[in-house]
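Excluded from the complex is one protein chain; the other protein chains are retained at their positions.
Each chain carries a letter (A and B) given by its place in the written order, and its residues are counted from 1.
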Amino acid sequence: MDERDVVRTEEMLLNVGPQHPSTHGVFRLIVKISGETILDAEPVIGYLHRGTEKLAENLQYTQIIPYTDRLDYLAAMLNNYALCHTVEQALGVEIPERAEYLRVIVMELQRIASHLLFIGAYLMDLGAMGPFLYAFQERERIVQMFNEICGARLTYNYMRIGGVRWDAPPGWLDQVREFIPYMRERLKMYDDLITGNEIFLNRVRGVGKYDTETALAYGLSGINLRCTGLEWDLRRKKPYSIYDRFDFEIPVGKNGDCFDRYYLHLLEMRESLKIVEQAIEQIPSGPVLGKVPKLIRVPAGEYYSGIEGARGEIGFYIVSDGKDKPYRLKIRKPSFVNLQLLPELLRGESMSNLLAILGAVDIVLGEVDA
Amino acid sequence: MWQWQTQPLTWSTFLAMLIGTVVILLLALGVVTYGILAERKVLGWMQGRIGPNRVGPFGLLQTVADVLKLFIKEDVVPAAADRPLFLLAPVLAFVPAFMALAVIPFSMQHIFTAGIGTGLLYYLALSALTIHGVMLGGWASNNKYSLIGGMRSAAQMLSYEVPLGLSLVGVALLAGSLNLNDVVRAQQHLGLWFIIPQFLGFCVFIVAATAELNRTPFDLPEAESELVAGYHTEYSGFRWAFFMLTEYVYLFAMAGLTATLFLGGWSGPWLPGWLWFALKAAAFFFFQFWLRNTMPRIRADQLMTLCWKVLLPLGLVNLVLTAVLKAVLLKG
Partner (left out) sequence: MLGFLKGLSVTLSQLPKKKVTIQYPDVQPEWPERFRGVHRFIPEDCTVCNQCARICPTNCISLSGTRDENKKLRIDTYDINFDICILCGLCTEVCPTECILMSDTFELANESRDKLYLDMHWLYENQLRYTQRHPERVAQEAAKDHEEAPAT
């Protein structure tokens, strides 16, 4: 069925992006195609480069937090936490219980919001309009709750080293509690709307397949790794914060195809809801900001810690020379790492699978380019 | 004067024809205007939004404003485009779509309908003509996305012409005529809409019609997430408006055809004929909007598989069944 054997075709270079409706930001992909077959693909990134890592060298640790908001702007809470966690580890400060619980709640809500947007945008890539706007309705509720707790809808700047900026306003936890059953119901709706749709299944089943070895060789993490069947979730494998107190499952895929990647997003939202539910029940009262010096100086040395972000392992690597600013900050950006697999995945595929594959890799350009 | 179909051609009948054409053109424009608005409204409602509501009461003038905007836009012709073809393509696409309306019997009195005996064939032939416009547009734009869009479009519309035609044959067999008026009369006479005896044919028809119209889930030629906008990527201003117009006029024609062939056209109790027709056409419109909100896009190779391996055999089976049915019924 290789059409190159049947019809003589000429190679053509197709420029997908940087201004293209479904590159999710400014991303350019140079694809070499012959007929409808992709011979090679080369991602061109950097359109959104802001030099976050370099900027951070001139900023105090607290000042870096708002910059992390702007990496993966769909999951800013998780980025916030990743940075704070690394610094806290370095300082060895104790974080008040309530702060930990609040962090977990907002992080899991953030994960849901981010996954929702993935599902919406992915379906949009595949041509369905409805799910995108449905996803935004639930996301709006989450974002509105974030707005109430920290005053911003996208760039939260909520976590502080040693805790969180604000305690939950009165009634906030009840709002979250009410949100859980609503979200469960909506998840069922997505299941009905998308998972069973034959057209959708035909487009994603068996498309963009890779196995665990390839995934590990490319250093993938998050859902992109779990879809191959390897159960690797940092919340379980290297429990940070208070994740060891909750009962939740790590859903894994079987085939490593686009469908698994889609479906894991749906399943993970369910697990996140479980975590939020338990956290709300257990949350103690108390202070939300631990005892930290006003000017934070990280003792000289090198520190790394990674957490399970919405797209994979977000890690901050800090080299400190004992001053109040990092000597060097390196961010492990999951989108950036996951993107490396793309050319390999696309090679030999049909042109019409391009978007199904690109969408399922789930990149956020703010994070890729940093 | 109004019975021009059966009269010799004189000045007065010619005038009547002309008036008829203008009336249908205006009707088509009106339907398109409010069809687009209805689409946006229905989509909005299905997505928890309210849709256009700024221009005029309930946004009733939204499309008018949009069209006005398109008309006063600069008419851009890309430097590398094949100029004459580029200019010609939208017209080539639009004219046949509009001409197809001529055979649709809108109401019982059908004064504005050409009662030609080969109505169905005429419709099919014209709808095949539209493809030229689309393909030329894609070719002349000299843009890779346009080209792919245009080619996909041509491949898709040509392929689906076959099952579409096949599903129509069943209806023609039952009605015993290719004249659309006669088809409606046959249904009235039978007291049954053809959707029931021709259910299989109807299914094939609906799928093929959606594909012919390039609408979701078969909107590959203009898949915005893959091909930017397909064959009309390079078009702007009123040339682009022409393509849009074509699309919606064609949608209107297809709605008319569906109503006529399968839903009994203007026939129906109590209400006047034109209202029945409008209701049935509106149902088709609604179905298309509904699909658009729900379905992801089908993949190009699967599109062809569906056409040749599923729809075509089904169409043939339907044809055979209909023939047998008819033979048995006629004997019995």
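One rule holds for everything that comes next: a contact is a pair of C-beta atoms (placed from the backbone, for glycine too) under 8 Å apart; a residue touches a chain by one contact, two chains touch by 3 or more.
Everything numeric here is computed off the predicted structure, so don't read it as measured data.
Here one chain is not drawn; of A:Gly151, A:Pro181, A:Gly286 or A:Gly348, the residue touching it is A:Gly151.
Residue A:Asn197 is the one among A:Thr86, A:Ser114 or A:Asn197 that touches the chain not shown. Residues of chain B in touch with the missing chain: 42, 44-50, 53, 290-291, 293-295.
Chain A meets the missing chain through residues 59-60, 62-67, 69-70, 130, 134, 137, 140, 147-152, 155, 157, 165-166, 169, 189, 192-199, 201.
Basically, only the chains that are shown with their structure count from here on.
Each chain gets one centre point, the mean of its Cα atoms, and the points for chain A and chain B are 44 Å apart. Those residues of chain A lying in contact with chain B across their complex are 12, 14, 20-22, 36, 123-130, 133-134, 137, 193, 197, 199-200, 202-203, 350-356. Considering their complex, residues 43, 46-49, 144, 148, 216-217, 219-220, 223-226, 228, 292-302 of chain B touch chain A.
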